[in-house]
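Missing here: one protein chain of the complex. Every other protein chain is in place.
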Amino acid sequence: MKIDEKARYTRSHEWVRQEGTLWTYGITDHAQESLSDIVYVELPGVGEPFKQGAALGALESVKAASDLLMPVSGTVREVNEDVASSPEVINSDPFNQGWLLKFEPENPGDWETLLSPADYEALCASEGE
Amino acid sequence: MRLEPEPLIFEMSSPGRRAYTLPELDVPAAALPEGYTREEVNLPEVSELEFVRHYTHLSQKNYSIDTHFYPLGSCTMKYNPRVNEKAATIEGLTQVHPLQPQETVQGSLELMYNLQEALKEISGFAGVSLQPAAGAHGEFTGVLMMRAYHASRGDTKRTKMLIPDSAHGTNPATSAMSGFSVVQIPSDRRGNVDLEALRRECDDSVVGLMLTNPNTLGLFEEHVLEVCEAVHACGGLMYGDGANLNALLGVARPGDLGFDVMHFNLHKTFTTPHGGGGPGSGPVGAGPRLLPFLPGPVVVQEEGQYRLQAPEQSIGRLKAFYGNYGMFLRAYTYIRMMGPDGLRQVAEDAVLNANYLKALVTPYFSLAIDRSCMHEFVVHGDIPAAGVRALDVSKRLIDYGVHPPTNYFPLIVHDALMIEPTETESKEMLEQFAEIMRQIAEEAGRDPELLRSAPHVTPVFRLDEVRAARNPVLCYKG
Partner (left out) sequence: MAYLPATHENRRAMLEKIGAPSVEALFSDVPSAYRFPPLKLPKAVSEMEILDELYGLALKNKSTGCFATFLGAGAYNHFVPSAIPALTSRGEFLTAYTPYQPEVSQGTLQAIFEYQSMAAELTGMEVVNASHYDGATAMAEAALMAINVSNGKRHKVLVAPSIHPQYRQVLRTYLPGRQAQVIGDEDPSASLEDLLARLDGDTACLIVQNPTFFGDLLPVEGLAERVHAAGALLVVVAVPVISLGLLVPPGRYGADIVVAEGQPLGAGLNFGGPYLGIFATRDSYVRKMPGRLVGETVDTEGRRGFVLTLTTREQHIRREKATSNICTNQGLVALTAAMYMAYMGKAGLRAVAELCYHKAHYAAAEISQLAGYRVLNPGNFFNEFVVACPRPVAEINAALLEKGILGGYDLEQDYPQARNQMLVCLTEMNSRQQIDRLVAALKTLAEVKP
């Protein structure tokens, strides 16, 4: 399982990276692996606000669909158009090319509510048991 | 099974070729409506022989009940009697317009009335409407009736539908379509509804509970009376999913057990053919409380005359006209051919066959829940030591000329294989199937790749479903 040391994580297997005032968001290597081949991505429109925990879109494989959850409250500022046409990059490169969207957090202090890389690894290990 | 690739009908087309004949125009031609007419409809052009061969060849690429053992769990793939098909083609009963004056369709209405009465007697309900066209349509009907019942009492705070985790996906989908939220109730270790968990959810926001009994593990709900009582005690209603009614014919009547409403699957229990995906027929039975809400029209009888009538507080129509009538002809024929003793024998033999097959198969594949089963049972279809999944076992069964059981359902069992032999299979067929399962288990140890690459005897091998979903091609583009 790959992990990005610069990112923070959610219990629902998404990652967030701070890049200036915007935070970049995607799903983890662990998540892409358990979903298997992703065939479709449903992303929100730019400018849409979401509360923490709200479903902002979904990923689909052939036999499963998984909601994408907003890690902290904020407003979508940019979506990755490339993943819509080539969802396979989420499988091959979830932390970089496979990013899903950038949002502006309502409260940048919420960063501290997210899991550290070590805590996330521990979570995955415990779920694997 | 036919292995040669069959071209698409479009690829067989030759300009100017035709199969059809029509009478000549015998009235003066009218001017066509200017500005309203289209360019030609680009349909294929083939001769009748090409047409017949094309569809005959396609048919030969299917497994079916008529050609192969088909132990597809919860689908009740029993023999579909030929006389049913004859019944459904009797001209006097089928070449009938749904809006003809009712005095000219007394035969059809009498048959529908008789079928309603038979289904009432079999299920213990006070009334039956034949309108719904399939099981999920029947579920939708039943849930809308529950909604209407609560609304008629001004009881509008009920928004929560309770659904066991072993339920078919149509149950939650139906609840959502009806505007209700879904609360999943876990199963206990014996595969029953977890009574404690159920009681915790029972409050005045409960619309009702949707229960499949026997459930999708093939098990009779041991606490069915307690479940009904708990739901009724909080003002909720009991929905019965009749998908597995085959096991209960003459054995128990859901209406007697406390269910308020239930759908039948004429295409499972009552031998109307599945047709490669439909048409089905999903009549709904209702107990006294929900009777006035049945969808209309239903057939009533007065002084030997039959007529169509909407129940007083009917939720309305679920489809145009009266339901999948062609299926009524088949199901009625079957019920008359079997009679009351025959129907009970059906349930007994279905359950006996399932338990016998379970005994034969469990040395090689472990049971999800070790209990005496009803009409079907669920095993774990994987062989972890060999790195073989239930899907691989399923696909290998195809090589032996058997249609795979239902796999990966119910969701609460990992690598589930749900096996329903039905009563119309012989003891010898069951033994043959068990022997095939033994051989496959043995092959898994010796040569797991043989299973992972199966099937090997079909016109196509495993198909690239990822490609189909990523770049959908849903239509011939020429």
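In order of appearance the chains are A and B, and numbering begins at 1 in each one.
Heads up, the rule we're going with is that a contact is a pair of C-beta atoms (placed from the backbone, for glycine too) under 8 Å apart; a residue touches a chain by one contact, two chains touch by 3 or more.
None of the values given here were measured: they were computed from a predicted structure.
Student: Under the definition given at the start, what are the shown partners of the omitted chain?
Tutor: A, B
Student: Looking at the full complex, which residue from B:P28, B:G154 or B:P384 touches the chain that isn't shown here?
Tutor: The one listed residue touching the chain not shown is B:P28.
Student: In the full complex, which of B:A126, B:A197, B:C234 or B:A469 touches the chain missing from this view?
Tutor: B:A469
Student: Which listed residue (B:G127, B:G236 or B:G323) would be found touching the missing chain in the intact complex?
Tutor: B:G323
Student: Using the touch definition up top, pick the residue from B:L162, B:I185, B:M238 or B:L257 that touches the left-out chain.
Tutor: B:L257
Student: For review purposes, identify every residue of chain A that touches the missing chain, sorted by number.
Tutor: Listed in rising order, the touching residues are 40, 42, 60-65.
By definition in this document, only the chains that are shown with their structure count from here on.
Student: Using mean CA coordinates as chain centres, what's the chain A-chain B distance in Å?
Tutor: One centre to the other, that is 39 Å.
Student: Mind listing the chain A positions that touch chain B in their complex?
Tutor: Residues 37, 39-40, 60-63, 87-88 of chain A touch chain B in their complex.
Student: Given the complex with chain A, which residues does chain B contribute to the contact?
Tutor: Interface residues on chain B, with respect to chain A: 408, 465-466, 469-470.
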